[in-house]
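Below is one structure. I have some questions about it.
The complex appears here without one of its protein chains, the remainder shown in place.
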Amino acid sequence: MNKLITILAATASLAVASVALPATANAGAVLDKVLQTKTLTAAVGTDWGKMSFLNDKHELDGYDIEVVKSIAKGLGVQAKFVTPSWDVIAAGKWEGRWDMTTWMTPTQARTEKMNFPAVYINDEVLAAVHKDSKVTKLSELEGKVVGVASGTAAESYANHKLAPDWIGAKPIEYQFTPGQVKTYASSNVAFDDLRLGDGVRLDAVLGDGSLVQDAIKAGYPLKEVGVAFDTPAAIAIAPGDKEFSDKIAAIIQSMKGDGSLSKLSIKWFGVDRSAK
Amino acid sequence: MNDTVIEARNVSKWYGAFRALTDVSLTVRKGERVVICGPSGSGKSTLIRCFNRLEAHQEGEITVNGIRLHGKMRDLAAVRKNVGMVFQHFNLFPHMTVLMNCMAAPMWIKGVPETEAKRLALKFLERVRIPEQANKYPGQLSGGQQQRVAIARSLCMEPAVMLFDEPTSSLDPEMVSEVLETMTSLARDGMTMVCVTHEMGFARSVADRVIFMDAGLIVEEGAPNDFFTNPQHPRTTLFLSQILKH
Partner (left out) sequence: MLYADTVESEVLVHKPLFIATVFVLVLSICFMVNLTGTTIGELMRPVIGDPLDSGLYGRFAVAFVIAIIFCLNIALIGFAHLKAQIAIVWLELLLLFLAFFAVFKLSLPFIWQNLPFLITQGVVTTLYISAISLVFASAIGIMAAIAKLSSNGFAYGIATFYTSFFRGLPLLMQIYLIYLGLPQLGIILNAVPSGILALSLCVGAYMTEIFRAGIQSIDRGQWEASRSLGFGFALTMRKIIMPQALPVIIPPMGNTFIGMLKDSSLVSVLGVWELTFLARTLGQATFHHMEMLIAAAIIYWILSVCLELIQSRIERYFARSKVR
C-alpha cells in the first residue's frame, strides 16, 4: 500500500507542477505581456446583439469586435477573443486569462475589480412590452412583472439599486417599481418569454436599446415604451496597469477624433451612438 | 540439505479471541503423502492455508523449502511459486480458457515463453486427462473436470508440494472418483502432497500418514493402517465411527 501512496502523491504533485503559474497582473505587466505575445485577448459575448455576435461565417462580428480590433491594431498586435459567460467576466479576477473586455458600465462598485480607460459608446436601456399591451409609458409599469438579464445595469435599475456613479452621470429617476423582477441569463431569453403574449410570463423587458431593436426587426411582437436611463459603456481592463490604460485611452481618443468610431456606430446601429 | 519440505513448529493462530490453531507441529518430507482429517471447524483448512500464507500465523514458525514464512512479499513469492494449491471451489479464472488458466502463472511469474508455456499446459492437461477441453471456458466444464483443470493449473508451476483443501467436498458424488484417481496417480509419481479430505478410502490407500485434528489441535497421527484399525484417542474413534458409518 505504501507504493500506492507514493503513486497518489506523485500524481498530485505532477498535476500541480504541470500547471503553468503565470505572474499575476501588475503595473505595466499586462501591456508588456500583450506586446510580447503580440496578442490582445478580449473577453466578449456571443449574444450581445449588434455589439458582438457570431455572423453567418460563424466568426465573431459586431461593433465591439471592430473596436477591439482597432485597439489591437493601434497597439500593433493581433486581437484574440474568448467568450466566457457574462457573470464570469463581470466577476473580475481575470487572472491574466484575458486582457480586456467591452460594453461595461463603469460603475463605482466595479472600479475595485477593473479599470475603465475609455468610454466608447452610449447605451440606452429601454423598456419593451408586448405589442398587445396597453402600456404606453414607463410609469404604467408600476407593479408589473419585468424581465432583465442578470448582472446588468438594467437589473440594478429594476431593483432600484443602480448607483449612477459613472463619469457625467445624472441622478436616476426610478419611474416605476416592478411588482416582480425576473432575472434571465440573457435578454434574448426574456424576449422569448415576453413574446408568448402580454402578461403570460412577463409584462415587460428592460434591456439595451440595440437588443430591443434587433428583436423587433427579427419579427418579435414587441414595442418600445420609453428610455429608462442612459449609460456610458466603457472598455474595461484588469486594475493596476496605468500604461496599458493610457495606451487604450489614447487609441479610443484618436478614433473619436478621426470619426472612425462614429462610422462604426452608423455601420452597425444606423445612428451615431459613439461616445464623444 | 535435508529432505524436509514443510516444517511447522508450535504454530498458533487466533481469529480475534478465537484460537484456531494451538501449538501445532508437523513435518512433511519430500515425497510424503499426508492426509489431514477432522470435524468441521477443527482447524485443518486453516493449517494448510498457513503453509502458503493465505492465512498468517501468529506464533511459532513455518518453514517451506527452507524459507521461513513471514509477511515480506519477496520471500512469499518464492514460497508460493513452489507450493501448489487446489481449493474446494476450484477457483478457476472464469474469464480465461482452460489453456490460459494453465499458461498464466508460468508465463507471468516465471517468464516462460508462450509456446513453451502452452506445451507445458497441454502436457499437464494430458496428465489430468482433459486435453480436449483446452479451449473451453471453465463455465462449460463439469465440476470434476474443473477440479482436474485446477490441479493441472497448479502442476504447471512444477511445485515442490501440492496442498489440497477438501478438493472433492463440493463435487457431485459421481465426479469424486475422477478427481481422486487423478490425485492417486499424482501420488504414485512421487508428488509431495498434503490433503485435507474426508475421503477415507483415499487416505487408506494413498497416505503415508494420517493426521486427525480437533479444536485446533493435532489429536493423533499415524500410518493409515494403525490409524483406521487401532485409533488411540476416543475423539478419533468417535469421528471415525461417524464418518465411516454409511
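Each chain gets a letter, A and B, in the order it is written, and its residues are counted from 1.
Following the convention adopted for this analysis, a residue touches a chain if its C-beta (ideal position, glycine included) is under 8 Å from a C-beta of that chain, and two chains touch if they have at least 3 such contacts.
For clarity, every value in this text was computed on a predicted model and none was experimentally measured.
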Chain not shown: contacting residue from B:L21, B:L69 or B:V83: B:V83
Of B:L120, B:M157, B:M200 or B:I218, the one touching the omitted chain in the full complex: B:M157
Residue of B:P94, B:P113 or B:G190 touching the missing chain in the full complex: B:P94
Where the missing chain touches subunit B, by residue: 52, 54, 73, 77, 80-81, 83-85, 87, 89, 91-96, 104-105, 108-109, 137, 139-140, 150, 153-154, 157
Residues of subunit A (touch criterion as defined above) contacting the omitted chain: 1-2, 4-5, 7-8, 11, 16, 19-22, 24, 43, 46-47, 49-50, 53-56, 58, 82-85, 87-88, 91, 93, 95-97, 186, 188, 191-192, 214-215, 218-220
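Following the convention adopted for this analysis, only the chains that are shown with their structure count from here on.
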Interchain centroid distance [CA atoms averaged], subunit A/subunit B, Å: 78
